[in-house]
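Complex shown without one protein chain; remaining protein chains in place.
And then chain A:
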Amino acid sequence: MKQGMKTKKKEQQGIFKKWLLGLVLVGVITAGACGQSSTQPAESVPAAAAETTIAADVATEAPPTSMTETTAETTTDSAIAETIEAEAVSVYSDEEREQASVQELQAFNLSAIPAYSGNPYVAVNNNVPYFTDADLTSVSFEDYSDLDSLGRCGTAYASVCTDTMPTEKRGGIGSVKPTGWHTVKYDHVDGKYLYNRCHLIGYQLTAENANEKNLITGTRYLNVQGMLPFENMTADYIKETGNHVMYRVTPVFEGDNLVASGVLMEAKSVEDQGEGILFCVYVYNVQPGVSIDYATGDSTATEGVDSNPGNSSAGSSSASNVAAQAQAAASQTQPQTEAPITESPETTVAAEPVSTTYILNTNTKKFHYPSCSAVKQMKDSNKEEFSGSRDEVIDRGYVPCKKCNP
């Protein structure tokens, strides 16, 4: 399951405490939402009704470290004539952050999260993660919560450094079916597929491939617009500094929903006490133009969206109104002369993990069929063969060639 050499030292008590924190986070949300499904248009995903409480150990957290620098660096090199004009840096100063009350640090209140309004993420707790000073460790580790009774992921938590990062290309993850998983396409979705198998902690950080404890059903929008930018920022920082980053991702499920409403992403760089990396954000598991039933993962295009939804449920078939609406919408928006996208459940369940051979151009980040003319012109050094699903190639950041349209 692991790629490459890793150091995995688990401080058992501390890890369990942190894991428990995540479990409480998810559990309280689960209990507080009355077990009702929440079918909402992407534009109005509701926050949970219940306040979500972080475990008690956070209550003792010290106020966030002041990020105000008081001394400008004055090192001079014989080849460099420096003029130090300032003694103080205001860049890190954030009075709001420093004044964040202990009360705020004790609770992640999902009900305070505004409804999705066009931005893929929103800052939580003034962008201060809920780590305690004692949590910060420069010993690399990874911890993934066990699946709950519904098979859902919990908190994924790590101290990420270069030794947890991948040393080889990512393998296939199509064998994992996270809760609420459906293979469904919409024309207006980037790459067509509504859902991705979203790594809680991105592959580029901890090299986890098909770890079912680290994969949730997430929209393309959550994966690419929401989570990936934070993973990139963190990965770049680690590569350039060699420092560690405390990194925690908690999927937020309401009630017994099988699809998370969103994820809480927290990160803080260790050696510089958050000077390089510090964020605490809620990322919405929505897809503009698609309404999602978070209880089941069923979906339908919202009104006014020119879309061709095609469904193939990998889970139990749902006779919900949402599914019926999706079928109705599909039939209304799909002229009979068009190639049908909708696939029958019988065939798609079996056909879903289709493995196809693609040629990746590691320079242009495009992928092609092996027969594509562009492949012949490709430098061998940029060429990489990949076998897996189209979804997986796209997950790796590649876009389809416009010539062969794989």
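In this text, a contact is a pair of C-beta atoms (placed from the backbone, for glycine too) under 8 Å apart; a residue touches a chain by one contact, two chains touch by 3 or more; residues count from 1.
Rule of thumb we're sticking to: contacts and distances are computed from a predicted model.
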Problem set entry | Listed names "Ribonuclease Z", "Potassium-transporting ATPase KdpC subunit", "ATP-binding cassette domain-containing protein" or "Glycosyltransferase", with the criterion being the UniProt name of the chain not displayed | "Ribonuclease Z"
Exercise. Which residue from A:Ala112, A:Val176 or A:Met233 sits in contact with the chain not drawn here?
Worked result: A:Met233
Seminar exercise, completed: Contact with the hidden chain, among A:Leu110, A:Ile277, A:Val290 or A:Cys404, goes to A:Ile277
For this session: State which residues belonging to chain A touch the missing partner chain.
Result: 67, 69, 72-73, 75, 77, 79-86, 88-92, 94, 121, 123, 127, 224-225, 228-230, 232-233, 236-237, 239-240, 275-279, 281, 363
